[in-house]
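Just below is one structure, and these are the notes that go with it.
Missing here is one protein chain; the remaining ones are kept as they sit in the complex.
To keep things simple, chains are lettered A, B and C as they appear, and every chain counts its residues starting from 1.
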Amino acid sequence: MGAEGIREASINYAPGYSENLAELLLIKAGIIGATGYTGIELLRLLAPRADVEICAITSRELEGVPVQAHFPNLRGHLDLQFSAPDSGALSQCDVVFYATPHGVAMHTVPGLLGAGVRIIDLSADFRIKDIALWEQWYKTSHSCPELVAKAVYGLPEVNRAQIKQAELVAVPGCYPTAIQLGFLPLLEQNLVVSERLIADAKSGVSGAGRKAVEDYLLCEATESIKAYSVAGHRHHPEICQGLNLVSGSPVRLTFIPHLVPMIRGILATLYAPVKSGLSVTIEQLQSIFEDRYANEPFVDVLPQGVLPATRDVKGSNKCEISITYSKDTDTIVVLSAEDNLVKGASGQAVQNMNIMFGLEETAGLQGIALLP
Amino acid sequence: MGAEGIREASINYAPGYSENLAELLLIKAGIIGATGYTGIELLRLLAPRADVEICAITSRELEGVPVQAHFPNLRGHLDLQFSAPDSGALSQCDVVFYATPHGVAMHTVPGLLGAGVRIIDLSADFRIKDIALWEQWYKTSHSCPELVAKAVYGLPEVNRAQIKQAELVAVPGCYPTAIQLGFLPLLEQNLVVSERLIADAKSGVSGAGRKAVEDYLLCEATESIKAYSVAGHRHHPEICQGLNLVSGSPVRLTFIPHLVPMIRGILATLYAPVKSGLSVTIEQLQSIFEDRYANEPFVDVLPQGVLPATRDVKGSNKCEISITYSKDTDTIVVLSAEDNLVKGASGQAVQNMNIMFGLEETAGLQGIALLP
Amino acid sequence: MGAEGIREASINYAPGYSENLAELLLIKAGIIGATGYTGIELLRLLAPRADVEICAITSRELEGVPVQAHFPNLRGHLDLQFSAPDSGALSQCDVVFYATPHGVAMHTVPGLLGAGVRIIDLSADFRIKDIALWEQWYKTSHSCPELVAKAVYGLPEVNRAQIKQAELVAVPGCYPTAIQLGFLPLLEQNLVVSERLIADAKSGVSGAGRKAVEDYLLCEATESIKAYSVAGHRHHPEICQGLNLVSGSPVRLTFIPHLVPMIRGILATLYAPVKSGLSVTIEQLQSIFEDRYANEPFVDVLPQGVLPATRDVKGSNKCEISITYSKDTDTIVVLSAEDNLVKGASGQAVQNMNIMFGLEETAGLQGIALLP
Partner (left out) sequence: MGAEGIREASINYAPGYSENLAELLLIKAGIIGATGYTGIELLRLLAPRADVEICAITSRELEGVPVQAHFPNLRGHLDLQFSAPDSGALSQCDVVFYATPHGVAMHTVPGLLGAGVRIIDLSADFRIKDIALWEQWYKTSHSCPELVAKAVYGLPEVNRAQIKQAELVAVPGCYPTAIQLGFLPLLEQNLVVSERLIADAKSGVSGAGRKAVEDYLLCEATESIKAYSVAGHRHHPEICQGLNLVSGSPVRLTFIPHLVPMIRGILATLYAPVKSGLSVTIEQLQSIFEDRYANEPFVDVLPQGVLPATRDVKGSNKCEISITYSKDTDTIVVLSAEDNLVKGASGQAVQNMNIMFGLEETAGLQGIALLP
């Protein structure tokens, strides 16, 4: 059975969602490329769920290996082996997650969609609507540009309604999630000079994935901080695309990512000059953010004076935001913190799945951050 | 209502434990001294549970402060303020956890027991049966030695039956848990020279608690490893007491703890010479451990050749064990890894609570380790 | 003998500085409050020198304790005990370093100056010329405001000539050093909108000193990043004072410091919009920085495309700078990296001493960064 049946069911029954029906709604999920950090995080979030059955985890090089041999934290939690991507098991799923490097999903997504499988792609393949721009940044030609237009950008705080109906969701990148959530209220309210935005973002090393690359060795990356990709990062066009959709004037963004000696977490420090002629107070700004995210289960606007630390959201699906304003410089500073592997990737992917299948949006995502 | 009613209920109904009854069994829990790392970890484990109501969290200096202001990871998960220890709320609880420094619990435990409250003490006050020995190590006189005899040492893998009935449980220390679980099968089977045991243990810094002490500053503790308390550590008598209970001959243990530059985790590397005249094989040893822990939900004997790392159990209640044997030296090496704040403290406390109240022993403790 | 004799000698003989004279120039140095990180770093830099004799290291609470018992890395390198601050030994020195908390030096500096001792103060007591502003930020009244006017701000790249003659040097703070060195060329050349400067600065935890404060425990500070003091940091007025001295128009600076989970290092990411109407190229900018620092032994302008990492300067006195410019946003981004304890504190203090006493400016400061 593909997704159609399930979706119909969920659309019909979700409003009167009852315990009995929940048992009927057993979502069959597949994961492609689940050997990296977003893959293992998907498994951590999905394995305990009673309403999701993980049917297939594919990896060409690990075919036949028990998943828990590769991911020792899953010992006793998941009795499944890696299978080959072309085993046919994927087309039996209701939903398939792509936790693959960029440029992989586009080759097999059309086939799975044709088989009625709904797709949640954690890679960048379907995030950017401007195909030429995507091809410039990802240095390959897109194999199914027509699907890009149909794909829904999976930022629930913006696109919840479309996600509900989507067959193909492009999960936002880690930086784009933190940065867009921080800037959106300011741009929606037309408060800041959109041509002068700055995002100084700091990421833990897991953002680089589980690749055996010298730069990410402990001895290279710990006890140090550096900026990277200052001449241009692939998340830049994705962020601008999202911000331009709500901004009254064109967005120009200086985006400088930094590598921080820790495993998880992104902190984005966002700077926006207030529009000339406007007069704002910190109380107004605080209200604007609180109102904007009042009904968002995973965006937590902190009280004035409380600042986020990435450890406060480690392992959780929350994005914590705090707002500061200085009259002296007339600049608004927004701090936005998330776990790059959860709200910045796999948690958000699961949040999308919950929305798509009419489940409680917070199902399986209410884990408390591991502190300390 | 004190513990008696609940206990009766649980004893009666647990075998036929049904969803409806589960709702009746709402355990009212209090936590004393919940401002440190074992306290916050108790809250992380208990707050999400539907069958436990956290009624009181006491802290003299934080009275009136919302718990989530002190522990930012709990924002949105727990709507409660710290209260004064003497507020009376504690005696209304079914169970009270002490997450206090050593020497505190003994002063108020008698009163709460008298009020029918069952006690789970994470401190050392009731762990050591030999009062004189306790007083020597903890450098104070014991205020209720008569209760020490009644206290049950809360190592479920040894004392499950007694824990079920206990009114006062002394939760084992972090080192004692990892070390006893690693040595027990060898001593029970009388395989090793009990006078020549060595435990070389490595602990993350959270084992030192959340005290503002210079030695545990990041700049003092990171990027370094050292041994400490080599002339004698307070966990030494506790470990020996437990091992002696199962050993056919007196235990003599060299115990050297080390401070490792990480937050969580204990790895105990245990060395035991095989008894002269005995001939063992690694296959036998592997079987002995697997059999010993076959029904233990939280002791995971790894397959031959797989070694534990503390990150594999970070945030989980598991103790992972692997066994190595070298014929050349006739020495058995056991590796035992746990999260010192979970199986080494708060998780084990909750495991005890589950047993005491007739719940599923694994309830609320099946979280998957956060990896990476 | 006080500083006068030495200074005269150095002024006379430095140009023809010969090996024989070097032996005559044995500088007698004292250190007040040498129990923290800037103190230990001063000792690491000064102890090996043949031309400096460390005569007194004072600490009221450690009086009589051998320095190497407190600082184990100095075992075998320094045979000296801590003495009381009022022992009289300090007034026999040629130079005294203050490695004390803010508000301490001002009380005893006048006396030592009167005894002919030259002073190098690593604290903030003499950095800010506007006494009222200083008192507002340091929350105490200044006990010798008249000396503030006479004090020389010890940034050699700006004040080398005055430092040479100075009797009292105020060593810049760690953030101010990295940030001023990064902005100075842009402001001197009048290239940027001085009212719209942003400094997003990231510091290792040693910047907080060796204080037993909960926030800086390993378990609180590692595996996390956060901003702090967003409403105003005490280094803000110091930075603005320095920048305003060279800027053609008033400086307004948004300064957001962050705490990074590592011991040493500051990375300042500096954002400056190009003045409207000006047209700049990255080649021009690169030249401006290279020219500005061509003769500076401790400012290293990196080639285009090479970015600094704090580990590249760990333990060294260098400040590494790289410049980026994006036409799209018309914003210049300068990255400035230093070891906060060396170029940001003790190394810079020694550099000042070298200048004051007519020694080679680089003497004792050419250690290579410890990498990895």
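One rule holds in what follows: a contact is a pair of C-beta atoms (placed from the backbone, for glycine too) under 8 Å apart; a residue touches a chain by one contact, two chains touch by 3 or more.
Worth saying up front: this structure is predicted, and the values here are computed from it rather than measured.
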Check: shown chains touched by the absent chain are A, B, C
Looking at the whole complex, which of B:49, B:129, B:258 or B:275 touches the chain that is not displayed? B:258
The one residue from B:46, B:335, B:350 or B:368 touching the chain left out of view is B:335
Any idea which of A:50, A:132, A:161 or A:218 touches the chain not displayed? A:218
Of C:27, C:62, C:263 or C:363, which sits in contact with the chain we cannot see? C:263
Residues on chain A that touch the omitted chain in the whole complex? 37, 205-206, 210-214, 216-223, 261-263
Interface residues of chain B (partner: the chain not displayed): 195-196, 198, 200, 202, 219-220, 222-228, 230-231, 252-254, 256, 258, 260-265, 267, 269, 271, 273, 307-312, 314, 324, 326, 328-329, 331, 333, 335, 337, 372
Footprint of the hidden chain on chain C, which residues? 37, 40, 44, 47-48, 69, 71-77, 206, 210, 223, 263-264, 300, 306, 308-309, 311-316, 318, 320, 366-372
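Here, only the chains that are shown with their structure count from here on.
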For chain A paired with chain B, centre-to-centre distance based on mean C-alpha positions, whole Å: 36
Centre to centre, by mean C-alpha position, how many angstrom separate chain A and chain C? 42
Using CA atom averages as chain centres, what separation in Å is found between chain B and chain C? 48
When you check chain B against every other chain, which residues touch at least two of them? 37, 206, 210, 223, 263
